[in-house]
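All protein chains but one are shown at their positions in the complex.
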Amino acid sequence: MERAEGNVGSPAAVLECRNVGRSFDSYDGGGKNEVLRGMDFEVHENEFLVLFGAGQCGKTTLLNILAGLDMPTEGQVLTRGKKVTGPAPERGMVYQKTSLFPWMTVEDNVGFGPKVQHMPENERQARIKKYLELVGLTGFEKNYPSQLSGGMRQRVGIARAYANQPDIMLMDEPFGHLDAQTRYMMEEELQRIWQKEKRTVIFVTNNIEEALFLADRIILLTNCPTHIKEEYIINMPHPRDYVDPEFLRLRQLITDNMDLTL
Amino acid sequence: MIDNTKDSRFSVKQLIVIYTIISLMSLLAVWELVARFTKASMFLPPASQVLVAFCRSFVEPIGKRTMLAHIGVSLYRVGVAFFFATIAGIALGVGMGYSRLAEAILKPIFEFIRPIPPLAWIPLSILWFGLGDTGKFFIIFLGCFCFITVNTYDGAKNVDPELIGAARMLGANERQVFFEIVLPSSVPYIFAGLQIAVTAGWSAVVGAEMIQSNEGVGWMIVRGMNTGNTVQIMVGIVAIGIVGFILANLTSALERRLCAWNEQKGM
Partner (left out) sequence: MEEKKMPKVQVRGLTKRFGDLLVLNNISFDVEAGEFLCIVGPTGCGKTTFLNSLTKLYKPTEGEILLDGEPVDLKKHNIAYIFQEYSTMPWLTVEENVGFGLDIKGVEKGKAKALVDEYLEIVGLAKYRKYYPNQLSASMLQRVVIARAFATQPDLLLMDEPYGQLDIQLRYHLEDELISLWQRTGTTVLFITHNIEEAVYMGQRILVLTNKPTSIKQTIDNNLPRPRDIASPDFVKLRNEVTDLIKWW
């Protein structure tokens, strides 16, 4: 890939990850433990980008860096040409463990972002209503997260991220803890939500079916240190079929290109 | 067997109540028998006699006051001390748990004071605060304070970092993270601390009331000891036990109400 010199971001990209590397001091203190190397990619307006790869190492670190919760030891992250220096509500995050605030009701969770940003109350209520409706949770406003099923909790997480109307959504294996069938449902739901209110999305997963079902583009990552191995443009029309021959062909193609780590 | 749907005339809840009653009754029965038919009767009045004296104490004063008034005085002392211990304990605990700097400065001092039993402070408290209520508050305060601090500290330390990250991503600043995330997620820990502390404070009241005093359940025991009145000692002990039991249950009931979100876990 060719790239402009220096820190000048290209205007079309919503987020650019420029040659990002991250190392941690290893436990024994002597060496370095490198988890990310030379991550270089960008994501465009309203694109659904999936980062797909096996293994635990690196992917969450990468998302934390994109979020601004962690800093790279090499390279930098730019949003709309501006360097990321810390977390900001322009970037919404959806987590695998949902990370809902357990002592808050569903509506308080969804309204948390607007609240800490001092949005006027009537406007805030309208936001809550709108996004609970979007994710199909109207009627569950007063429930606590512990009273909801796994799929429903993930819907709250998505609504909470949407409620800030972020410029970009970061999703860290949001359906990783769900069973295979609930997962299919949530993938269809996310697709529906996204079609209805498009955002630029960076979605991390280790599930190939999920990646192919959702993505405009898939970046295949390899493990330890995590770096980019391959990039695939996915042009199949939505809604996609998990057993469509083209779907299965791409699935085979991409999994064959993965490194098996035992 | 995990299965509790077996054919049984009683539910698990009913069985627990039944066993509790049986256990208490057997304790009283053994006490009564030992006190009546063994050499221990010299020092241990029988249960029946203590219970009668206990009931009478509600109408006939011991010293200047009746039982309820004695309990009231002691509760007032515990209440005041507990109130200040709660404020100080939560503040110190959350502070040390959330701020590395506060932890570095305060934790060594706290760890030094923590293992000292409250009763060890009695002589000093007399010197410092005299024989009035202030010294008693001080002793009881020390009895409660550490438990609240330690638990709150644990709670604030154990906040899920992902929750803090999530709040920051949603736009919360440091102050909001502290009040909206760190504090509420410590609440179950704080309550665990309060529950131990209320019992500990109630135990410390006896020690506190050994300092010059003429009322309170602790005084009742000390007075009984000085006059060789074993029945009065036992009546004081029973009163302390019952009130302590009620206090512990009240705090956990309060916790269940305030931490409803924490209750339904594991669904």
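We just call them A and B in the order they show up, numbering each chain from 1.
Here, a contact is a pair of C-beta atoms (placed from the backbone, for glycine too) under 8 Å apart; a residue touches a chain by one contact, two chains touch by 3 or more.
Everything numeric in this text was worked out from a predicted model, so none of it was measured.
Touching the omitted chain from subunit A are residues 54-55, 176-177, 179-182, 184-185, 188, 206-208, 243, 245, 248-249, 251-252, 255, 258, 260-262.
Basically, only the chains that are shown with their structure count from here on.
Distance between subunit A and subunit B, defined via averaged C-alpha coordinates, is recorded as 48 Å. Partner subunit A is touched in their complex by these residues of subunit B: 160, 162-163, 165-173, 176, 180-181, 184-185, 187, 259-265, 267. Of all residues in subunit A, only 64, 67, 69, 86-89, 91-93, 95, 97, 99, 101-104, 112-113, 116-117, 144-147, 160, 164 touch subunit B in the complex they form.
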